[in-house]
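Just dropping this structure here.
== chain A ==
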Amino acid sequence: MNKEQLIEQLNARIQNIEITEAKQILEISTAPNHLFNIVNTLKTDAAFSFDYLFNLMGVDVDDKLGVYYYFESTAHNHQLLVKCFGISRDKAALPSLVSLYPGVELLEREVFEFYGINFEGHPDLRNLFLPDDWNGFPMRKDYYDPINIVER
Partner candidate 1 sequence: MAHHNQSPSEMVKKLGWLHKVLAEESDTTEKEMTDFVKQQEIISGRDPEISEEEYFINMGPQHPSTHGVLRLMVSLKGEIVQNIKPHVGYVHRGIEKMTEKMTYKQIIHLTDRLDYLSSTINNHAVCLAVENGLEVEIPERVKYVRTIIDELIRIASHQLWWGVMGMDLGALTAYFYGFRDREKVIDVLEKNTGARLLHSYYTPGGLMRDIHADFQKDIKEYIKYQRNLMNEYDDLLSNNVIFRERTEGLGIMTREEAIAYGVTGPSGRASNFACDVRKQHPYAAYDKADFKQILYTGGDSFHRYKARLDEIKESMNIIEQLVDNIPEGSYTAKMKAVLKLPEGTYFQRVEAARGELGVYVISKGDKVPYRMKFRSPNLSNLGALDKLTRNYKIADLVAIMSSLDLVIPDIDR
Partner candidate 2 sequence: MNEKYIPRYDMTGVIQSIHEYFLSVMPAGLAYVTELVLIGILFLLFYAVVGLILVLAERKVAAFFQLRLGPYRVGPWGVFQTIADFIKLLLKEILEIKAADKFLFNLAPFIVIIASFMAIAAIPFGYSLHAIDFDMGLFYVLAVTSVGVLGVLLAGWSSNNKYSLIGAMRSGAQIVSYELSIGLSLMTIVVMIGSLQLSTIVQSQADGWWIFKGHIPAVIAFVIFLIASTAETNRGPFDLAEAESELTAGFHTEYSGIKFAFFFLAEYMNMFIAASIAATVFLGGWMPLHIGNLEWFNNIMDYIPAFVWYIGKTAFVIWILMWFKWTFPRLRIDQLLTLEWKYLLPINLINLVLAAFIVLMGWHF
């Protein structure tokens, strides 16, 4: 399936998304409340069958916290980037995808501790790398730590 067909299929089968075409990969963005259903469709619908989530990455772009999900279909060999930004910066929350992709358990924990994005429905959401009593979310752009970060 090539990019044009994928866009066609996405338009036909999924609502509430915004499709942008980037240089390397097709990108769609959506709101947190639609995310779970959209990903569920992307995974289960035979037209897409995005069964392999090859990367999950927390971002802090334009003062918004969000997650980029990179999907690949092992059947059709096409890829898709789903961008999803939380509503507010203080209480950023996204649905957890652990029930669809069990492998994201650790990855979501990583995003949780570094960006403070709460994944609703995650079975064991706690810090992965950092100590339990760490204050703040280090990968956020407004994180400031004069002791541990040496500016040059």
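How were these candidates chosen? In short, all candidates are chains of the complex that A comes from, given by their letters.
One rule holds for everything that comes next: contacts are C-beta pairs under 8 Å (C-beta built on N, C-alpha and C of every residue); 3 or more make two chains touch, one makes a residue touch a chain; residues count from 1.
The structure displayed is predicted, hence computed values, not measured ones.
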| item | value |
| --- | --- |
| Of the listed candidates 1 or 2, the one touching chain A in this complex | 1 |
| Residues of chain A that touch candidate 1 when the two form their complex | 22-25, 27, 51-55, 57, 59-61, 68, 70, 74, 77, 81, 101-107, 110, 124, 126-133, 138-139, 149, 151-152 |
